[in-house]
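Inspection log for the structure reproduced underneath, given as C-alpha cells.
The other protein chains are all here in position, but one chain of the complex has been omitted.
First chain written, first letter: the chains are A, B and C, and each begins at residue 1.
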Amino acid sequence: MTIALDDTLTTSDEPEQPPAAAKKVRSRRQIGFWFGVSWLVLLAVHAFFAEWIPWVRGEQEVPRVAGPDGELIRASGYRFGPGLDFWFGSDALGKDLFARCIYAARLALTVSIVSIGGALIIGGTLGMLAGYFKGWIDRVISVLVDALLAFPAIVIAALVIGRFDSLQASDIEFLGFGFDWLSRRWSVTIIFLFLSIAPVARIVRAQTLSLSEREYVLAARSLGARTPRILVREILPNLVPAMVAVIFTGVAILLAAEGGLAFIGYSVKPPEASWGLMISENRTRIDDAWWATVFPALMLFLTVLAFNLVGDRVAKRFDIRETSL
Amino acid sequence: MRYVSQRLLQFFVVFIVVTFIVMVATRIGSADPVRDLAGGAVSDQQIARVLNDYPYLDQSLFLQYPQWLLDFVTGNLGYSYTQSQSGLAMFQQRLPPTLFMGFWAIVIGLAIAVPVGVYSAYKRDGAFDRGASYTSFAFISMPPLVIAVALLFLVVTRTSLFPTVGGSSYIAPWDSPWGHFRNFFIPSLALGLGLAAVWSRFLRADMNLTLQSDFIMLAKAKGVSPARVLWRHALRSSVLSLITSVALQVSALIGGAVVVEQFFGPRGIGDRLVFAIQQNDILIIQAITAVLVVGVVLANLIVDLLYAVVDPRIRHARKLG
Amino acid sequence: MSGLQTDARQSTGPLLEITDLKTHFATERGLVRAVDGVTFTLERGKALGVVGESGSGKTVLSRTIMGLLTARGVELSGSVRFAGQEILGLKAKEMRHIWGREMAMIFQDPMSSLNPLMKIGRQIVEPLQIHLDMPSDDAKATAVRLMKDVRIPEAERRLEQYPHELSGGMRQRIMIAIALACGPTMLFADEPTTALDVTVQAQILDLIGEQRRDRNMSVILVTHDLGVVAGHTDEIAVMYGGRLVEKAPTKTLFANMKMPYTKSLLRSIPKLDEPSHTRLATIPGRPPDLVNPPKGCRFAPRCAYARDRCHEEEPVLEVAEHPEHVYRCFYPVGSAEFEERDEQVKAELAREAAAVRAAADQAAADSAHGDVPLAAQLMHGKDI
Partner (left out) sequence: MLTRPIKNRRGLGRTAVATLVAFTLVAAACGGDDDDAVTTDTTAPADDTDPPDTDDTDPPDTDEPEAPVVTEPPAAEAEVSYGGRIVVGVEAETANPWRPANMNCASSCQFIARTFFDPLVAVDSELDWEPYLAESIDINDDATVFTITLREGIDFHDGTPFDADAAMQNINGNFTSLLLSGAVKDIAKGPDGSVLMEKLDDFTFTLQTGFNGDPDNPIPWPLFPYYLGGQAGLMASPTWLDAAEAGEADETQAVGTGPFLLTNYAPGDRTTVQRNPDYWLSDDDGNQLPFLDEIEFRVIEDSQVRGEALRSGDLDIMATSDSLVIADFADDANFEYVNQDQFSETNYIMFNLTQPYLADRDVRCALLQAVDTVDLIEVVAGGASTPSIGPFTPGQEGFLTDNGYLGYDPDAAAEAIAAWTAENGPLTINYSTTPTVTNLQTAQYLAGEWGAIGVNVTIDQIEQSTLINNALFADPAFDAFGWRNHAGLFVDSQYFWWHGSSISPDSPLSLNFGRLDDPVINELLELSRSEFDEDVRRGYAEDINRRFASECFIIPTSQTQWGVFHQPAVQNIGRSPVPDDSTFLRDGAGFPGQVWLTAAFLAD
C-alpha cells in the first residue's frame, strides 16, 4: 500500500492504518486463510483416500454395532446420535453419516474441481483470445454472460440434468456413441462446466485485456514476437494468479450449487451420498435426528467457506477484483 | 432515447437467447415432445388434443420457436395437460407466493444491510465493522440451503411459531397478516440473510469510498452533523450501487427461491418449475422460464429508472442521449 | 465549549497562530510526516498563500488547521490557536460550531466537492439552517443574495439545479457562496482554481479577494501555482516535504526569492495549453518520501544547486534582508555558489520536462470493492 499524501489524499483508496492495527488485520486474514487451507487439506485427504482411512466406514456400509444389550444391532432408524461409534450419528438406514459426509465431499469436490478445470481450459482459451483479439468472441461471451446472469443456473442445471437422464435411458446415439455413460455425476459435471465457461472467459478476457496493454507485452510485440508466443510466454504466466483465485472461488460457488441441486434431486441418485441429498432426505426428521440434517449442512458450509477464504486471500494478494476486470 | 432503445435491444437479445436455450434443453433426449406433454396415461385422443392446441410441437425446433414466441407474446402461456391448468391460471396461483417471498427477502436484506453497512462504514475498522465483516463473509459462504437448515434447526424447531419443513403455505397478508407472517417469515429470512450479507458488504465498500469524497469533506466543513452527513449525503450516493446489486440479485433470488420453496414452502413458481421439470411439462417450463427472464429484465429496467430518480446526472445524460 | 462559540471577530491579536504543528500518519510502511513542524501566524483580514507541489503537505496543513483530519492513525502535535483559542485536537463534535461558521473551506474540484445528488439551493441553505437556525424562506433569500454576491446570474433558477448542470466556474462560485454563507472569519481555499479554465481562474481569485476585503476575512490560499498567489495574497509560505521552507510578504518574495525550490516553482507555472492538475513537470525527481525523509535539506536530492553540505545538514530558517522573509537554504538564490551552477541547470531543465508526468494516477485506482469477497462479486457478475 503506497500512500501519496498530497492533493489526492482525499481520494486515496485505502485507509491509513496504524501499523499495529494493520498487522492485526493481516494476522486475522491469515487465520482465516490457514483455517481454509487446513480444512481443505483435511477434507481432501479424507475424501480422496477414504477407502484407506480406517476410521472412515464404507459409503454403503450398514455397520452392526453393539447395542445396549451387547448384541450386534443395526443402527437403522437414526438409532445413534453423534458419538464414538458414529461420529456424526447414523441415518435412517443405519449408515454412518460421517462416512457418507466424506464420500459426499469426494463427489462435491471432484465435480466442482473437474468442472472448473474444464471451464478454465475452454473459457480461459476463449477469454484470452477474446481479450487479445477482441472482436466477435468478445461479443458472444458478453451476450452469454448476460443471458446466464438473467437466469438462475440451478434451474438450467436441473432442466438439463433431467433431460440427460432421458438421454441416458434412450437409444439415441451421437457419432456412433450411445449415452450409457452419462451418469448423474457426469451430467452434473458437464452442465457445471458449461455454465462456468462464460464467467471464467469473462474474467480471463478482462485480465488479458489489461495485460496486453502492459509495457512488456508492447515491448515484446515491437521486438517482433509472434502472437502465439506473446500469448503463451508473456500473458499466460501473468494470468495464473487470477486463475488461482477463480479456481478457489469458482469451486466454492459450484459446491453451493451442487448442494442446492442435490437438494432438489438433481445431483447424484441415492444410494450415492451428497450433502444436499442428505439434507433433503433427513430434514423432516430434524426433531428426532438433528445430526442427519445438521452435519451435512455444516460440511457444505465449512467447505464453501474454506474455498472462499482461500480464494479471497489469493484475490487480495494479487489484487484481483471484479471491478478491475 | 438511444439509451433506452439500446437497453431494450440488449434485454431482447438476452430473452431470446435464454428462452431458446431452455426450449432446446427441454427437448434433449426426448423422442416425442407431444407424448411428454400429454403425460400420464396417453391415449391417441390426448395426443390429438395436444396437437390440436399446439400444432407446431411436432415441427423442427427452429420452426417451433417463433410460433412459441408468438404464442407467448400474445398471452398464450402454455397448458399443463398433466395438471389440466392453463399457464395463465398457473401463474395466478403460483406467482403471488414467490413474489411475496422475494419481496420480503429484499426488505429483510435491506433492513439488515443498510444499517449494518452504513454503521460499518461510519465506524470503519471498529469492533462492529469487524464483527459485521466476519459475519457477512460467513453468510456469503452460506448457500440458501445451509441457511434454511440453520433456521430450521435454530429457530423453527425451537419455537412453535412457524410451520415446519414444507409446511409454509400461501396466505395473503390482507386475509390474515399474522398468518402471512408465520408462513413467510422463515422462508424470506432464509433468502434475505444471504442478500443482507452481500449488500452490507457492497454498501460498506461504497460508503467508504463516498465518505472519502470531497463533497463529504465539504459537508463536514460546513458543520453538518455526522448523522446527517452519513444518511443525507453519503448514503444517497452509495445507494446507487446498492440498487444495482438488488437488481443483479433477482436471478440469484429466484435460484434461492427454488430451493427454499422446496424446503419450507410456500408453493410458488420455483416449486412449480421443479415439478414441471420432473414431469417434463415442457410448455410450462418454457412459460415459467420466459416469465422469470422477463422478471429479471424488468428488475434491471426498474433499476435503470431508479438510477435516474436518484441521480440527476443520469437523468440529465439520458435526456441528452 | 461555549468559549469556542464566542465570535472570533471580538477577540484581539492574530486570528491564527500555528506553532510547531506536526501531522503524522501511522501507516503500514511507517510514520508519514506530512506536516513536520510548521509555525506561522496570520492576522485577521490578511491572505496567506501556501505554495508547494503535490506531496509537500500543504493540503494536509490546511486540513489539519481546520480539524478535518480525523482518520485513524493521525497523530497531531503542536498548537493551533484560532482567535486565541486552542483548537488542535478538538473533537469533530466541538469543531462543528466552528466549521462553516468561523472557518470555511473551498475545495479544489468543484465537481466532486458539491454533492451531485443535491440541489444547489439545498447545499447553500444547509449551513444557514444548521448554524443560524434560519427559517427556510429566509435561508432561501439569503442563498439567493449570496449567489448574487458571487455573481451567479439567474440565482433563483439555479437553486433548483443540480451541480452537473453548471459550468466549472459556476460551481466554484457556488462553493464560495456555501463557504461564505455563515460569514466565516477564516477561509481556506484549497487549490480553488486548479480545475478551472485559466480565464475563469482569475475571476474566481478576484472574487475571493473581493469577498475577503468586504468581509474582513482571513484567507489561506493553498496552491501549487505561484502565479495564482502572486496578485491575491499578502504573504506567501512555500512548503516542501512537510516543512515551511520560505515565507515572505508577497512582493518581497517575488522580488527576492531565496530558495532554489521557490525559483523552480516559479518556472513551473503551468502553461495555458496544459490540462489541469498536471504534475509539475519542470522539477526533476519526485517529492521526498515522507516516511524516510532525506538527510540534510529535504530538497537537496532534487536541487541542481545542492552541494555536499546540503546532503548532510538540514538548514534552519534564516531571516533574509526583509525581517518577515525567512528561508531554509545554505546557498540561496543570489549567492555565489548559486550563480555558478545556474547556467548548466537551465539547459537540463528543458530536457527533463516531460519525464515526471507518468505514473501519477495508479494510487488513485479504485479499490472500493476490495472488501467484497470475490465470491460475492462473481455472483454479481457485473461491474459495480
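As a convention for this text, a residue touches a chain if its C-beta (ideal position, glycine included) is under 8 Å from a C-beta of that chain, and two chains touch if they have at least 3 such contacts.
Since the structure is predicted, the reported quantities are computational estimates derived from the model, not experimental observations.
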| remark: Result, missing-chain neighbours among shown chains, is A, B
| field | Among B:Ser120, B:Gln279 or B:Asn300, the residue in touch with the chain that has been omitted | value | B:Gln279
| task | Please pick, from A:Gly94, A:Gly118, A:Gly276 or A:Gly311, the residue that touches the omitted chain in the full complex. | result | A:Gly94
| remark: Answer key for B:Gln10, B:Gln67 or B:Thr82 versus the chain not shown reads B:Thr82
| said: List every residue of subunit A that touches the chain not included in the displayed model. | reply: 60, 62, 74, 76-77, 92-94, 165, 169, 265, 269-271, 280-282, 284-285
| request: Tell me where the left-out chain touches subunit B, residue by residue. | output: 39-43, 80, 82-85, 90, 93, 160, 163-167, 169-170, 262, 267, 274-275, 278-280
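Rule of thumb we're sticking to: only the chains that are shown with their structure count from here on.
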| request: Quick one: point me to the chain whose Cα centre is farthest from that of subunit A. | output: C
| Counting in whole Å, what is the centre-to-centre distance of subunit A and subunit B, each centre being its mean C-alpha position? | 23
| query | Roughly how far is subunit B from subunit C, going centre to centre by Cα mean, in whole Å? | reply | 49
| task | Express in whole angstrom the distance between the two chain centres, defined as the mean CA positions of subunit A and subunit C. | result | 51
| query | Using the touch rule from the top of the page, what residues of subunit B touch 2 or more other chains? | reply | 124-125, 137, 140-141, 208-209, 213-214, 217, 248, 252
| remark: Expected list for subunit A, residues touching two or more other chains, is 11-13, 15, 17, 21, 149, 252, 308, 312
| Complex contact set, residues of subunit C against subunit B | 66, 68, 72, 92, 96-101, 103-105, 107-109, 112-118, 126-127, 130-131, 162, 164-165, 175, 178, 181, 366, 368-373, 375-376, 379-382, 384
| note | In the complex, subunit B touches subunit C at residues 124-125, 133, 137, 140-141, 197-198, 201-202, 204-206, 208-209, 213-215, 217-226, 232-233, 236-237, 241, 244-245, 248-249, 252, 310-313, 316
| request: Flag every residue of subunit B that touches subunit A in the complex, lowest number first. | output: 10, 13-15, 17-18, 21-22, 25-31, 124-125, 130, 137-138, 140-146, 149-150, 152-153, 157, 164-166, 208-209, 212-214, 217, 248, 251-252, 254-256, 258-259, 262-263, 273-274, 277-278, 280, 285, 289, 292-293, 296-297
